[in-house]
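Take this structure first; my questions come after.
The other protein chains are all here in position, but one chain of the complex has been omitted.
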């Protein structure tokens, strides 16, 4: 089946009322749970699984996919309005989205997030349709050495994010990586830093970490802040709508972010996190006035949001073309297909073309629905900010606890949130950037596992990182980036010396 | 002179954490070889790195002026207590009572006097919680204490 013919088949399938309704249900539920702190796509999909037993496999997949990308929209809302990111990628959105909201520009931030999310998704769909075959070959060609080099590049590129003192940024990344060591070591099976607690064997709960560092820390810092007590002035349409300047600033970051997201999303693992951090770092690096970042730069919302949404779409590439799920959520969706007797795998495209093309078409429809639903909702979300903070924050705390509890059903994790929240508050007081800690936490274990795996496979030969072309390219990029930073540093030094 | 105490303490604390983690890891976990790196290699390396970076943060701050940081110990205490009350109460007291008590504790440091609004707020939030998580999301949570 040709691309065009396929798309028409897909649209016909996805626009049937019986299918459309599940798409709508999926994106609505996705947005809703995405807004709730700590409850992400994973929780919502597991919740919906029993329902999917009673509908067709295609409709089930379309609904679950809707939850998956719908949750990204919702996650952005929570991060921008309340600084409550449930995932590392929404933590990036919070970096500038939240300062914008504090500045009375929540509407513009939400608008930027939604429109660039939509743009990112559409570009992701185009890439998925045109380049799926190529991307899936790239994904298979990536070996352990290539992953390790790519993740290191991501860390190096992102390490400059949002800190006046680079050393403090590095410190957070390393601390995050160290926290990532907690739990069972993949390569040896050793239990590290668990101190006999079974609950720690799978590592620190990511949701608990994100909620503690961001949500709880933010609440503690604001409980008695007079500024947060009452936003009495009426927020008119003028403050809500993006200015012409905002719109102009959004265009290229969205496009660049979509490009990054489309590529990295297709690689199994953590493409979404990596691409949103990379997008942010890139925008900051090429901006004429990088010091605006962290204080409400709209580019810092548009780029990463486009990146994580396009990554969410192309994440389906290995799942659909190879039958290899790239992350646990994809594995969950494949599981739903298996229950329906659909064997996901390389044969699926030929055996059930309406499933592949129907899903692709539903991505487009679902994202359009999200945009149409969410743009009018901006006013409602912004109105949330007019609720006095003293009414809001106790609810936020309870919701955080239940969000964290929903992951594993363990009281242990709620207690952990309290501890992490205290640490997060102290870090915030000392002006350390928790987003970088989260990045180190996510990428650290991946770097360690893949680096050690690469050396194991090469039987101990470190040249493997230069012999594999993909890895060599990343190593060159890392070297280039470090050199660039060094040159900039020396130049700044030179300029500073005569001034003394 | 008001020194940059936050960076001094922050950097030193991180350095201590790093050194502690590296020390613990080197005592308990195998370092391995380049071919077969042991579970200790990364923690030791990262720990030492963090110790060094911590010092890099702390030492220059010794000779630099900083600003005082407003600390809110009571807010922190109430927020953490609220989480713990809710967390430990959830399985034993049930969602309703745990949420109600959690909100009451959390609202203690709020900059407004009065008991009535706190009691009402707790009621509203509890109702919302039950509606969203029990009714809506169907989470498996006990509503009331086990003994009822």
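Letters A and B name the chains as they come in the text, with residue numbers starting at 1 for each one.
The definition used in the following text is that a contact is a pair of C-beta atoms (placed from the backbone, for glycine too) under 8 Å apart; a residue touches a chain by one contact, two chains touch by 3 or more.
The rule we apply is simple: contacts and distances are computed from a predicted model.
Undergrad: Match the chain absent from this complex view to the correct UniProt protein name in "Circadian clock protein KaiB", "Anti-sigma-W factor RsiW", "Tripartite-type tricarboxylate transporter, receptor component TctC" or "Electron transfer flavoprotein subunit beta".
TA: When "Circadian clock protein KaiB", "Anti-sigma-W factor RsiW", "Tripartite-type tricarboxylate transporter, receptor component TctC" or "Electron transfer flavoprotein subunit beta" are compared with UniProt, the left-out chain turns out to be "Tripartite-type tricarboxylate transporter, receptor component TctC".
Undergrad: Taking the full complex into account, find the residue in A:324, A:400 or A:475 that is in contact with the omitted chain.
TA: Counting the whole complex, the residue in contact with the absent chain is A:324.
Undergrad: Of A:92, A:122, A:220 or A:267, which residue touches the hidden chain?
TA: Checking the options A:92, A:122, A:220 or A:267, the one contacting the hidden chain is A:267.
Undergrad: Which of these, A:335, A:353, A:388 or A:462, touches the one chain of the complex that we don't see?
TA: A:335
Undergrad: Quick one: say which of A:68, A:118, A:142 or A:474 touches the chain that got left out.
TA: Of all options in A:68, A:118, A:142 or A:474, contact with the hidden chain holds for A:142.
Undergrad: Looking at A:159, A:187 or A:362, which residue reaches the missing chain?
TA: Touches the omitted chain: A:187.
Undergrad: Residues on chain A that touch the omitted chain in the whole complex?
TA: 39-40, 42-47, 49-50, 139-144, 147, 183-189, 191, 196, 198-199, 201-203, 205-207, 267-270, 318, 322-328, 331-332, 335-336, 338-339, 341, 343-347, 406-410, 445-446, 449-450, 453, 456-457, 459
In this section, only the chains that are shown with their structure count from here on.
Undergrad: Between chain A and chain B, tell me the centre distance in angstrom, where each centre is the average of that chain's C-alpha atoms.
TA: 22
Undergrad: In their complex, what parts of chain B are in touch with chain A?
TA: Listed in rising order, the residues are 6-7, 9-11, 14, 17-18, 21, 24-25, 29-30, 32-39, 41-43, 46-47, 49-50, 53-54, 56-57, 69, 71-72, 75-76, 78-80, 82-84, 86-88, 90-91, 99, 102-103, 106-107, 109-112, 121-122, 125, 128-129, 132-133, 137-140.
Undergrad: Give the list of chain A residues in touch with chain B in this complex.
TA: Its residues touching chain B are 33, 36, 39, 43, 47, 165, 167-168, 170-171, 174-175, 177-178, 181, 185, 187-188, 190, 192-193, 216, 219-221, 223-224, 226, 229, 390-391, 393-395, 397-402, 405-406, 409, 411, 414-415, 417-418, 421-422, 425-427, 429-432, 444, 448, 451-452, 455-456, 459-460, 462.
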